[in-house]
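A single protein chain has been omitted from the complex, and every remaining protein chain is retained in its original position.
Each chain gets a letter, A and B, in the order it is written, and its residues are counted from 1.
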Amino acid sequence: MDYNDIQKGETLISIKDLTFDFTLRGQTLHALRGISLDIKKGESLAIVGESGSGKSVFVSNLMGLNAQNGHVSGGSIMYRGLDLTKLTTEKDWSEIRGRRIAMIMQDPMTSLNPLKTIGWQISEAVELHRGLHGDEAKNAVYELLADVGISDPARRYKQYPYEFSGGMRQRVVIAIALACKPEILICDEPTTALDVTIQAQILGILRRLQEKYELTLIYITHDLGVVADVADFVAVMYAGDIVEVGSCNEIFYDPKHPYTWALLSSLPQLGIKGEQLYSIEGTPPNLFYEVHGDAFAARNPHPLKIDFVKRPPMFEVTPTHFARTWLLDPRSPGVEKPEHIKRLNEKYKELMKKNGESVSGREPAKTALEGAAI
Amino acid sequence: MRAVIEKCNNSSKRLTEIRSINCSKGQDTVTKYISKRILHSLITLCIVIVIVLALLRQMPIEGYFNNFDKMSQTQINVTLKQLGLKDPLPVQVGRYFVQLLHGDFGTSIKYRAGYSNAKIIAQKAPLSIEIGLISLAIALILGLPLGAAMARSTRSKFKIWDRFGTVLIVIVQAIPSAVYYLLIQLYGSEWFGVSMLFSRSNYATWILPIFSLSLGNIVYYAMWLRRFMVDEANKDYIKLACAKGVSQKKIWNRHVFRNAIVPLVQYIPNSILFTLMGSLYVESLYSIPGMGGLLVQAIKIQDNTLVEALVVLYSMISVVGLLLGDILMAIFDPRISFTGKEGAR
Partner (left out) sequence: MNSFADLGSSKLESSLNDELKKHVSAYDKCKDLPEDELFTPAEFDSSEAEMGGYSNYSYWKATLRAFLHNKTAVFFLTVIVIVLAFTFIQPLLPNQRSAKTIYNDPETGIQIVNRQPDSEFWFGTNSIGQDLWARTWAGTRTSLGIGFAVACWEALFGTVIGLLWGYVRKLDTFFTEFYNIFDNVPQTLVLILISYIMKPGVNTIIFALCLTGWLGMARFIRNQVVIIRDRDYNLASRCLGTSTGRIITKNLLPYLVSVITLRMALAIPEAIGNEVFVTYIGIGLPTDMASLGNLVQAGRLVMSQPELRYQLLFPTAVLAVITISLYIVGNSFADAADPKNHVD
């Protein structure tokens, strides 16, 4: 399998106007409402949003793993000349699943078969995708176990999942994903169920392995701290739509969408001592009904009238930064940014000055998040 | 049938072997669990026998005599005393346990006066076992594939197997077996032109009772296998297996079916052992000279000691059956002995 025809940083997956509906007892739920996104090879993309915003539904589409009562109702997902929305049979998908795109799930406690040994479960993938058998397969499994930082692989190979802790199980799940030698690795909230110290270890492993195996990572999370840790690009999802997408720095220091503002303002790291932590009022819209205009309008403290009427288009801020808000329209009167966002912006400018132009990647996002805390 | 048992044995052996090579610690917990479980069963068995005996002592005393009507009150009292029935219950129970340890199930009073109950049972049991094992094998051979087909078809568009199976399950489960056994006997014998009564040498007469006995189990195994498989199929690890690119066929066979069958395994020893008692109803309907018919007959003619022997045997079988089921579970499911919990019943 040669993946080198597409260079690092070039578009690997291109999603256009993807809509996805669920049918529940005769009613239609619009889970995805016209998503467009490009995923670049070798980069890591974080998809952020609150529960129910459609993150998991979105990535499940890349693997054809959505529930039976759901279907793509429009748009396309182009991957290497193949439209993934057109794949229907198991045979079509078998080319993609594992082989090209692998996935790590949220809860390591339930994502391993309780009645099979760890070794069996990893070698199942090794045999399937690497064509190795017997001792060769075993050695490959040992190597994978070592890769994800599990010591004494020979002993661990024969153990059952119940003999592993949550963090160790997640390592095994990662090893299974890597056994497939995928090009793209989807991590669906891989650290949510783990405690903070283990979380850092798992993120470290993922970063290391991304380099070693030249993976394209798609990271789903609702934890912005994690985003600052791992992501090159960030897509912010709200009510089944991507409202803003950009590089990690652009999203953290120059966010444009009121929802992104609200999300960042509610970060505990940015809270002001003695003041109540900011929280977004209200609840997300019910996706059983048609959403008019900007889905966030009702919860936006400073909405425009048009936000209630017409869906904003994606406005381009920079070639990598887009946002779906009327505030970017030339006709808009402009709204003053919230306090937190202004402060973040200033911090960033300071950092840029101090370190010169060499600041790049995700490093500053992390430091500034720490620095911005008062 | 034999194939099924052998398969079970082989795979359980394989699993134990794997574990004994891997970690002696795991082996220890399994042995410890099993010995604990056996001890527990022994205690349970003793208590059950005490309760059963206490209940049985309430039986009408006519059942201890072959010619009750002709006897005077004093004669009755003398005989009762001879039988030890006038002693306090603990003494009687103690004596019974001593008897049991010698393999003595008492002597029949009316069924075959003066004949040892153990002998009567030994004569009757083989036929019941034979019929029971055949019917259980049929139940497994038909029930498990039906359950698996139903579970798989829940994912298909028309769910044909699931609908068909559900109708069958509802009919067999809802209508009392006492009633549909009758209908099977009535129409079965008419349509196939076989006798309503069992005859050992005529194998055609074996069909209806065996089919009657398996029907309940077919539906039972199909229903539970379907339920367990649907449960398993919705679990995260199946999604992960799917995500790593394992084919649907392998997922259903190696993951879903394999894991769903484990909780069913614990019922199999019990099912096998219970064939020993035969089916009370079916055997007596077809006049099969087996164990089940024996209990019904013993009750009808009021042979108390025979009833006693059969009931105690019945209880013993049920305790041993559950014990074997739990042990099988412990061997099949590595988690059980680890957490020390008894299998969910």
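By our rule, contacts are C-beta pairs under 8 Å (C-beta built on N, C-alpha and C of every residue); 3 or more make two chains touch, one makes a residue touch a chain.
Please read all numbers here as calculations on a predicted model, not as lab measurements.
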{"item": "Visible chains in contact with the missing one", "value": "A, B"}
{"item": "Residue of A:Ile13, A:Leu45, A:Leu304 or A:Leu351 touching the missing chain in the full complex", "value": "A:Leu304"}
{"item": "Interface with the unshown chain - residue positions in subunit B", "value": "40, 44-45, 47-48, 51-52, 55-56, 58-60, 170-171, 173-179, 182-183, 186, 196, 280-281, 284, 295-296, 299-300, 307, 311, 314-315, 318-319, 322, 344-345"}
{"item": "Contact footprint on subunit A, counting only the chain that is left out", "value": "24-27, 281-286, 292-293, 297-310, 326, 329, 331-333, 335"}
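Quick note on the criterion: only the chains that are shown with their structure count from here on.
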{"item": "Residues of subunit A touching subunit B in the complex", "value": "63, 65, 68, 90, 94, 96-99, 102-103, 105, 107, 110-117, 124-125, 128-129, 155, 158-160, 162-163, 173, 176-177, 179-180"}
{"item": "Contacting residues of subunit B [partner subunit A, same complex]", "value": "18, 21-23, 155, 235-237, 239-248, 254-255, 258-259, 262, 332-335, 338-339"}
